[in-house]
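Yeah, one chain of the complex is gone here, protein chain that is, but the others are all in their spots.
Think of it as A and B in the order they're written, each chain with its own count starting at 1.
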Amino acid sequence: MQRTTMDLWVGLFVVMGIIALMILSLKVGNLNVYNPSQSYVITGNFENIGGLKVRAPVKSAGVVVGRVTNIQFSTETYDAVVTMSMDARFQFPKDTFASILTSGLLGEQYIGLAAGGDEAMLKAGDKIMKTNSAMVLEELIGRFLFNKAAEDDSF
Amino acid sequence: MPKRIVSGIQSIGHRVIESIWRLGLASRFFILVLLKSGTSLRRFNLVIRELYFTGVLSLIIIVVSGLFVGMVLGLQGYETLQKYGSESAVGTLVALSLVRELGPVVAALLFASRAGSAITAEIGLMKATEQLAAMGMMAVDPIARVVAPRFWAGVISMPFLAAMFSVMGVFGGYLVTVVFIGVDEGSYWSQMQSAVDFRFDILNGFIKSCFFGVAVTAIAVFEGYDAPPTAEGVSGATTRTVVTSSLVILGLDFILTAFMFRGVS
Partner (left out) sequence: MESSISMTSDNLIEVSDLNFSYDTRAILKGIDMTMRRGQVIAVMGGSGSGKTTLLRLISGEIRPTSGYVKFAGEIVHELDRDALFKLRRKMGMLFQFGALFTDLSVFDNVAFQMREHTNLPESMIRDLVLMKLQAVGLRGAHRLMPNELSGGMARRVALARSIALDPMLVMYDEPFTGLDPISLSVIGNLIRRLTDSLGMTSIVVTHNVEESLKIVDYVYFIADGVIAAEGTPQEVRESVAPFVHQFIHGEEDGPVPFHYPTQAYRQDLNLEDSVA
């Protein structure tokens, strides 16, 4: 008698634990969007990656479509080679434009993809040709001040 | 007073040797428990019984603490992030803190003081009242029959408890920031989801809690089995379980974190 109620509680405990793990995986960790088993890898060369980090999201139109898996420095071209693992459900044209963007003023940096119009799609191992570097705050301020000075001169 | 200094050094040396001795004893006991786990895996109802005592009875403290820790995290995170106008990132802060660190660690600390101390006291009292000796006399190995089921129940329940702690914490953070303060619900979840990675954060947190489960229950069963069979002996062993496992949890957490997240970010 006593044993069955105890079994029930233990069963309930295990079910709750599994549900908690599932909530963590699906709701908190968003496992369903990014599944490494169905993915393809593409690379892109960036002049300056700013603060981009491995595992940063790759987004298109704000939707996460992949993740940065590796960042390396190329001694041939003297720029950064960023490897991205893309969700196999999303295919992008060959002339897709990749740029390093920042979410919010101080937020994380991510790669934004803007689809082009090419008929051919990017395949595994392909390289994105059109890239745009990260905005570096100092350059931005410098450019702003330079423009401001030029404007002042024109008066 | 050189004599006093000498005797002081002697007593320190004696204590060091003593603790190394106990460490060796504990390791041998741990191996013994693993070797004799066959019975508890074959007769799983023994483990289920202990799961009730270690897991189910720890639920309340884990769930309530998780909720409060999440609420505090949400409140503090909001206060800080709001200064930079990025209060929408509070979900990320709550979830990452919980899943990576606080969930496994705090759940393990609570587990050590709730279930670990109970395991030690129970085994220690069984020893003090000669129940373990009686079992041995009945040709039933107390390590296989009493210790191993408790050990495995602890190892199994720890990851579940840590996961529940994290989920309750995320919910607590949601409650405070979204429901009470009014952070946008969509950004709470979406920021969280884009920042928390399954493999790096959730799986690593899960692995951590498994390690903690093994460490806490191994310490608890050893201290109970090794306790001097007196009232003071059992109470001392119970205290040692909580103190030792808390230290081991925190130390182990540092080592595991260094292994898991090094070079990632």
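Miscellaneous remarks
By our rule, a residue touches a chain if its C-beta (ideal position, glycine included) is under 8 Å from a C-beta of that chain, and two chains touch if they have at least 3 such contacts.
From a predicted model like this one, the values you see are computed outputs, not experimental measurements.
Note that the undisplayed chain, when the full complex is considered, contacts B. If you put the hidden chain back, the residue from B:145, B:208 or B:240 that touches it is B:145. Residue-wise, the contact with the chain that is not shown comes from B:133, picked out of B:133, B:179, B:231 or B:247. Taking the complete complex into account, residues 125-126, 129-131, 133-141, 145 of subunit B touch the chain not shown.
Everything below uses one rule, namely that only the chains that are shown with their structure count from here on.
Look at where the CA atoms of subunit A average out and do the same for subunit B: the two points lie 34 Å apart. Listed in rising order, the residues of subunit A touching subunit B in the complex are 3, 6-7, 9-10, 12-14, 16-18, 20-21, 23-25, 27-31, 33-34, 36, 53-55, 57, 64, 67, 104-108. If you check the complex, the residues on subunit B that touch subunit A are 45, 48-49, 51-52, 55-56, 59, 84-86, 88-89, 95, 99, 157, 159-161, 163-164, 166-167, 170, 189, 192-202, 205-206, 264-265.
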